[in-house]
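Complex shown without one protein chain; remaining protein chains in place.
Chain naming follows the written order as A and B, and within any one chain the residues start at number 1.
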Amino acid sequence: MKKRDIRIAILKTVILTLLALLFVSPLLWMVSSSLKPASEVFATPFHLIPETVKWSNYVTVWTDDTVSMIQAYFNTFKIVIIATFGQIVIASMAAYAFAKVDFRGKNIIFLLFLSSMMIPTQVTIIPRFMLFKTMNLYNTHWSIILPTLFGATSIFMLRQFYMGLPNDLMEAAKIDGAGHFRIFLQIMMPLTKSAMITLVVLAFIASWNEYLSPLIFLTKEKLFTVSQAIRWYLQDDLKRYELVMAASTSAILPVVILFITCQKYFVEGIATSGVKG
Amino acid sequence: MRKRKENLTGYVFVAPALIVFLVFVAFPFFFSLFLSLTEWNFLSGWGGIQWKGLENFAKLAGDQNFRQAVVNTVIYTVATVPISILIALVLAYVLNGKVYLKKTLRLAFFIPYISNMVALAAVFKFMFRDDGIINNVLLNVFHLQEVPRWLSNSELNKIPIILILIWTAVGYELIVYMAALQNVPKELYEAGKLDGATGFKQFVHITFPMISPTTFYLVVVRMIAAFKVFSAINIITLGTATRGNTSLVVEIYQDAFQSYKFGYASAEAVVLFAIILAITLFNFWGQKKWVHY
Partner (left out) sequence: MKKRVLALLLALSMALALAACGGNPGAETPAPSAPAASPSAPASTAPAPVESPASTAPAAGDITSWILEEDTGMSGTVRFWIPFKGEQGMNDMIAEFNQTYPNIKVELTTYSNNADGNLSVNAAIMSEEVDVLASFGLANTYLRWENGLYQDLTGLVAGDGISLTDNWGTDAYTYDGKIYTLPCGGISYYICVNMDAWNAAGLGELPAEWTWDEYLAACEAMTQADAGGQVSVYGGSDSHSIECFTFPKYQVTGRDNYYDDATGLSSFGDPIILNSLKREIKAELEDKVWYPKSIYRADGTSGQDTYPSGKVASIVTNNMIRFLRDTENYPTDFVTGFAPYPVEEKGQTNYMAGVGYFSHAGITTGCQDQAAAEAFLKWYSTYGSKYLAVAGHQSTWKGTDTANIITMLFGSEDSAAAIVDVDSFKRVVGNTAAPGFIDTVNTANSEVASILKSYGLSALNGEMSPEDAMAAAQAEADAAIKDAQ
């Protein structure tokens, strides 16, 4: 590489680093505030490094009697895991049928599913509220999980994937006397692993950030998700800003760590969702 | 016989998805359409539904709050979609070239996207307080006499909301763009070089046209997302009550779950659906017309 190129690369790196710092600066402020005593959060002049580091803020938000981050994480992961895996399994089954099984009404059902991509969940939130009240699902985690079990995008993407798998595999298995269930479970589904990982990533990010539904369907503190826990601290009468920041940091850091460790899958998943062709 | 078995297998495989679809998507959707033609609040029970025809929609046309919510939503869309995409494109282009610390830098831009939106909005809410760090900087660096009241002024209030929407969108768009850039065949650049296309010229004549499907995709996806904006506004405006800082979904939420006007809010939801539908159809049509592979 030429000297000039190296110099340009260094210059680019420096500019990008400054920009990146600007990007994460609100998060630095958040972490810093989460370790301060209440009186220092809005004090002037501002210190990035707290004068006295108060780890106890974290103890408070993780072990609070009414709304603890432990409980909120447990609830959120319960919802995210069941919703994500449920959606992938159900979508895989449907996608397999659409791609490899010849049954009547297939095209109509597929078209129905496709058209539902145009219906944002926000549009159906009112009837769902009534539905959950009638079905006694209001104030249960099922009210968040059940609707996410249907994922039109997942079905669509997986169907494309199954269509790309050669039929020879299937025929060979059929000669051996295997039915559709065995073909699906033992031969086909394992082959879609990469597509499934992509969808797991997308579904994970979507249900992790789900906010409107829990806000309406979960009103008991013990059922709160991570997002609701932060909102609860924000609304608390005592106005403990440092606790809001400790809760926010607690909500963000683990996911960042998860992302760093699984960076490859995240990046691949998101890139696949965007690059069509 | 074989055909019947094949049919049955198909139904069994599709059944779980179909049941969830019918109960939690199709039924609520049609019920929403029905409710938009009624006056109802859930407290009065199923028997309290009153048929109103198109009255709700007539009212919507003259409703100041609703108009403001639509205008705001359009402002959020217009202000966030082009800017975030432009930033992401430039960043992706530079990051795709010769840069050190590539992965670390990409991570820094990406973190806001994977972070919990409510947590980020809470951070912004505090930073933009009257005595927050933003005003602190403005006071000390620019020596302003009067600090801007970001959170209670309905016009200024849009700024933190727009900033947070851009901030959280860039990470996603960046990753998608970087993947698209890597898919541009190297030979094209080589061929371009012979014609004297380097630097900015290369970007305009080769790179940009090649990634136009991605740009189009991002515009559509971000537009749909911007029309559904809720969490950031809900948190940043928590406690304030100016009519300036709503959005379509915020308005639906407030009318339905704070004022208990379910019929009216359903009519608003139908308008939201119509807008999203229009964007999606525009997507199908535009893909054929504008995107060159």
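Keep this in mind: contacts are C-beta pairs under 8 Å (C-beta built on N, C-alpha and C of every residue); 3 or more make two chains touch, one makes a residue touch a chain.
Model, not experiment: these values are computed from the prediction.
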Given B:L43, B:A61 or B:V141, the one touching the chain that is not displayed: B:L43
Residue, one of B:S152, B:Q202 or B:N283, that touches the chain absent here: B:S152
Full-complex contact with the absent chain, from A:L35, A:I145, A:L234 or A:A247: A:L234
Touching residues (missing chain, whole complex) on chain B: 41-44, 48, 64, 129-130, 149-155, 238-244, 257-260
In chain A, positions touching the absent partner: 133, 136, 138-139, 215-216, 219-220, 234-235, 237-239
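Just so we're on the same page, only the chains that are shown with their structure count from here on.
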Cα-centroid distance, chain A relative to chain B, in whole angstrom: 16
In the complex with chain B, residue positions of chain A that touch it: 1, 5, 8-10, 12-13, 16-17, 19-21, 23-24, 26-27, 29-30, 33, 41-42, 44-46, 90-91, 93-94, 96-98, 101-104, 106, 109, 112-113, 116-120, 122-131, 133, 146-147, 149-150, 155, 179-180, 184, 205, 208-209, 211-212, 215-216, 226-228, 230-231, 234-235, 241, 244-245, 247-249, 251-252, 255-256, 259-260, 263, 266-267, 270-277
Of chain B, residues touching chain A in the complex: 6-11, 13-14, 16-18, 20-21, 23-29, 31-32, 35, 42, 91, 94-95, 97-101, 103-105, 107-112, 114-120, 122-127, 129, 131-133, 136, 140, 167, 170, 172, 175-176, 178-180, 183, 213-214, 217-218, 221, 224, 228, 230-231, 234-235, 238, 249, 252-253, 256-257, 262, 265-266, 269-270, 272-273, 276-277, 280, 293
